[in-house]
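Dumping the structure here so I can ask a few things about it.
One protein chain is absent from this view; the other protein chains keep their places.
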Amino acid sequence: MARKILLHDIDVANLTDFNVYRNLGGYTAVEKMFKNFTPDQLTEEVKKSGLRGRGGAGFPTGLKWSFLDKKTDKPRYFVCNFDESEPGTFKDRHIGQLNPHQLIEGMILGSYALGVRTAYVYIRGELFYVLKIIEKAIEEAYQNGFLGENIKGSAYSLDLYCQPGAGAYICGEETALLESLEGKRGNPRIKPPFPAVVGLYGCPTVVNNVETIASLPWIINNGAEAYAAIGTEKSKGTKLISACGHINKPGVYEIELGLPVEEFIYSDEYCGGIRNGNKLKAVIAGGSSVPILPAELILKTAKGEPRLLSYESLEEGGFETGTMLGSGGFIVMDDTTCMVKSLLTYARFYHHESCGQCSPCREGTGWMENILRRIDTGKGSMKDIDLLVHIAKHVEGNTICPLGDAAAWPVASAIRHFREEFEEHIKLQQCRFTK
Amino acid sequence: MSLYKVTIDNIEVEVEAGTTILNAARKIGGKVVPPAMCYYSKLEDSGGKCRSCLVKVSQTSATDSRPMPKLVASCRTMVQDGMQVQNTTSAEVLESRKAVTEFLLLNHPLDCPVCDQAGECHLQDLSYEHGLEETNTEEERRTFEPIDIGDYIKLNMNRCILCYRCIMVADQLTDKRHHGVLGRGDHCEIGTYIQKAVDNDFSGNMIDVCPVGALTDRTFRFKSRVWYTNPFDAHRECDKCSGKTVLWLKGEDILRVTGRKDKYGELEEFICNDCRFHHKDIKDWILEGPRKIERHSVISQNHYENKSTSGDNITQ
Partner (left out) sequence: MQEKQNISAFKSETIELVNKIINRYPEGRQKSALLPILHIAQAENNGWLSTGIMDYVALLLNLQPIEVYEVATFYSMFNLEPVGNCVIEVCQTGPCWLKGSDEILAHFEKRLGIKPGETTEDGKFTLKTVECLAACGNAPVIQVGTDYHENLTTEKVDELIEKWKAENKVSHSNPYL
């Protein structure tokens, strides 16, 4: 069995209860923090661990912290990005609803390192029931002296609050999230300046993903070296992979980074193989925004090496033959899946979620959906395929925030790897899979 | 203030630190200036949205010779010392601009023949200069019914490119904002939700900052194509604004009053509604002389020059 850091105790009954979490060694990292670390030392420790942002971008966490502008006398903020909305991704919900204290403990560690007095957990509005679990856990943490004034007799004080969103994928983009937390429309900000300098209420701010923050207690308890010893050279530690689609055992799995994709899909410890003994057709490995790969390229790289669940191995081959680890949303499709209809659902998603602020994304996402709907309903023409490629090419990289890329990559990659299927759909004027 | 050397399309210019690429280009002038559909130098926080001013930074600075990985919005990107920028000399920029124009036109009704903005429309200019010859689209366009927001302003949302300038005018020039951007994505619309009248001393400036025909002057509606009118600089005593305006005349009739715009189509000064809407009698004004229109619109080209120099029927 692989080492478990995030999900070690996840099956313990009543883990959401403070005492249960505490008896399993919970909040000892906070005690250790006060004893052994200055805020800067804590940042250094996280840097040394090699922990990278688990929300999708994979930016080194400690480095992100070190960008925080500490020269101003403005307050600083630490914000947890719990706007989990990337299709295929449901790992943060798993932590939030089953082990909220792990997240709160991580929030305390991060806030202390950053010199933050007030921190927020921004959670997507649909997950209100998880918000209530977290709010109850926050209340317990206050009652037990881990939040509030002079935590555990130290000079350090911290307030932590939960804030719901209200249905907008774009708020997972950190500057849109900050806008939303300020009670505004979730329009991403134009960068620079970055949140580390001008963030929440114009103050220096760090935004981190739930899984990233929940990894902190283990790192502080066991040391950066222990964390960095897990995984590969460029992908340290463990990662939650939320697996869904046509597999026998969908669910949230903690893997040591570097696990072969083939083992992840077929072993009984993880996905347990494809349903009904069907053939694997394609995988979207890191949430719907990353390029889709056909079976042969997800199991092995173009060079013929086994593909591993790590940042670098999934990226091997670039966008021609590779993909990205992203958020770890692992969507598996068997050979009964129509690639046109599958892509249409994602195109509809990005169209629905575009904030509408900048023209390529606002107009391009709807255009791509329209064309795909046309092809799906048997009314497409061959030139539509090249038109899709043209639109995707000009949405990508030309927008204010990464949603444009996220909308373009699935289209470009599906056509790159499954062009014949699109052509067939147009020729037959219907779907081979559902007729 | 330290000065930075920047090269745009192989032309060097020195600008103060904190200058954007777009403004550095405007300092050079001419062809190196990228088009700007949403940026407005007099409105704080404007720009970055339409993407028509995207340029390539082929060298980040004197100390960092790397190019920037993506095209950048020149209106919101600050220059660095030794930065090298490509605007019209980059094929990638021109291709992207063509695509941006295509996106902006995707849901645009192309109703120029019945649009009062024709002849001074920035989207028209952009399309002539950067658009495709043929359309790629067969999609249905989204449509909205035109509405009156107050007595003076007509909102035709079909033409809007969501530049947000009118919102910024309301935020930054008036004491209360009644209109805003409603909805999300391509359902976004400028609106007042319950059609509240936008009534404020400076609300008329929303018409002048609108780059397209989404917000037009109801008092000028269908009166004339702009290029058949004679623009004259004029002023009057006004306790609300400078009183410096342009009168758009036909004979001695004032068909329209606007602020004075520079060569980038930006107002030199914002004017009040009193001057704009309530002084349509030529006796209210002191005429200064013909206004030279430096616009490059294909439709209006040469019209003003011919008229202004001949000084048609203007009496005082």
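Order of writing sets the chain letters: A and B. Residues in each chain are counted from 1.
In this text, contacts are C-beta pairs under 8 Å (C-beta built on N, C-alpha and C of every residue); 3 or more make two chains touch, one makes a residue touch a chain.
Here the structure is a predicted model, which means the values were calculated and not measured.
Only one residue from A:Ser180, A:Asn209, A:Thr323 or A:Thr365 touches the chain missing from this view: A:Ser180. Checked against the full complex, the one of A:Leu42, A:Ile190, A:Ile219 or A:Ala243 touching the unshown chain is A:Ala243. Although one chain is not drawn, the whole complex shows that of A:Ala29, A:Leu68, A:Ala113 or A:Leu127 it is A:Leu127 that touches it. The hidden chain makes contact, of the residues A:Thr28, A:Asn144 or A:Gln163, with A:Gln163.
Touch with the chain omitted from the figure is made, among A:Ile134, A:Ile331, A:Met368 or A:Val411, by A:Ile331. Panel shows chain A; residues 75, 84-90, 92-93, 118, 124-129, 131-132, 159, 161, 163-169, 180-186, 201, 242-246, 250-252, 284, 288, 329, 331, 333, 337, 341-342, 345-346, 348-349, 352-353, 355 of it touch the chain omitted from the view.
Residue-level contact of chain B with the missing chain is found at 176-184, 192-195.
In the analysis below, only the chains that are shown with their structure count from here on.
The mean-CA centres of chain A and chain B are about 40 angstrom from one another, to the nearest whole unit.
Within the complex formed with chain B, the chain A residues making contact are 168, 185, 190, 351-360, 362-367, 370, 387, 390, 393-394, 397-400. On chain B, the positions that touch chain A within their shared complex are 47-52, 54, 70-71, 73, 76, 95-96, 99-100, 102-104, 106-107, 136-137, 139, 161-162, 181, 183-188.
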